[in-house]
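Following: one structure in structure tokens, then a few remarks.
The complex appears here without one of its protein chains, the remainder shown in place.
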Amino acid sequence: MSEKKVAIVACTGMGKTLGTVARQVAYKVVEELRPEKTVLICIPSMAANVGEYKNQVKNYPSIILDGCVERCATKVISDNNGMIKGRLFLPQLVKKYGLKPGPRTDIGPEGEELVTKIAQEVAEQVDRLLP
Amino acid sequence: MDHLEFKLDKWTFKVPKELLYNENDCWAKIDDKTATVGITDFLQNLMSDIVFVELPKIGSRVEQFDEAGSLESIKATLDIISPVSGVIQDVNSELANTPDLANTDPYGKGWFLRVQLSNFESDRENLINAETYLEVMKKKAEKEQQKLKKAQSS
Partner (left out) sequence: MLEEQKKVAIAVCTGMDQPLATVARYAGYHVLEKLRPDKTVLLCTPALLGGVQEDVDFIKNNPALVIDGCEEKCCEKIVKNANGKIRAIINVKDVLNEHREFQPESRVKLGPNGMKLAETVGEIAAKKVDEILEADKA
């Protein structure tokens, strides 16, 4: 494992719309905002022992995006001895930004705006972890 | 807490036997002259993730069927309809920082109010027991499921 990066972990849950939002936030951070500083963690692949994800969460600081009260991404990363350095609880961010996303299959314009705002928060957290 | 259960797909809705309920999905636990009040498992599930709870001031009066605060989730905002009458003795200040306690532990740590009862003998006539609430809840759950399916299929 070479240079330090920040692992971005989205819950990617299916049941609620914020699972879709979390997913989109992770993509935005990793592909657009901080591509050089981040890696994307795929929770199902990690659970199935595919790829380097288990090593990455152990060795890189993680920022977790949890979509609901179950906080599954936090639980899974904790169970895998991950280094959790940031946690965003998306329901509270819905309240904070006053933006209500549409359904899980189409989050709509408010959902897109919410993705943009949360992704910016994550990017700033990444910068604090890797100045 | 001993409870009744209703299973719908993968969800199980619990209805503790020892509590009393109103038809607005609030529960009351009666301890002599006080009542602890909260929302039911069914309501927390229906609301989805609760992000804000507004509670009345300690010392204020509330009548049965009055609004006694409100809760906001990512889906909707809803008034809490008091199941009992009396004076607000205490409110759950934990809900200010952790509103999702109402989701994760609706009958325990997610309680909302404590009320010094003023008229319980009369209030009791408008409250239902666990068995009756279970039936009320089943009908509501069925209706909500049909509504959701209709919305999703359009």
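Which chain is which? They are A and B, in the order written, and residues in each are numbered from 1.
Keep this in mind: contacts are C-beta pairs under 8 Å (C-beta built on N, C-alpha and C of every residue); 3 or more make two chains touch, one makes a residue touch a chain.
A quick note: this is a predicted structure, and the numbers were derived from the prediction, not measured.
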Which residue of A:Val6, A:Val21, A:Ile41 or A:Ile63 touches the chain not shown here: A:Ile41
Contact set of subunit B toward the excluded chain (per top definition): 6-12, 141-142, 145, 149, 152-153
Hidden partner interface residues of subunit A, rising order: 10-15, 19, 23-24, 26-27, 31, 40-45, 47-48, 50-51, 70-73, 75-76, 104-105
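The rule is short, and it goes like this: only the chains that are shown with their structure count from here on.
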Cα-centroid distance, subunit A relative to subunit B, in whole angstrom: 32
Subunit B-facing residues of subunit A, complex: 16-18, 68-69, 91-92, 94-95, 100-101, 103
In the complex with subunit A, residue positions of subunit B that touch it: 48-52, 72-74, 100, 103-104, 152
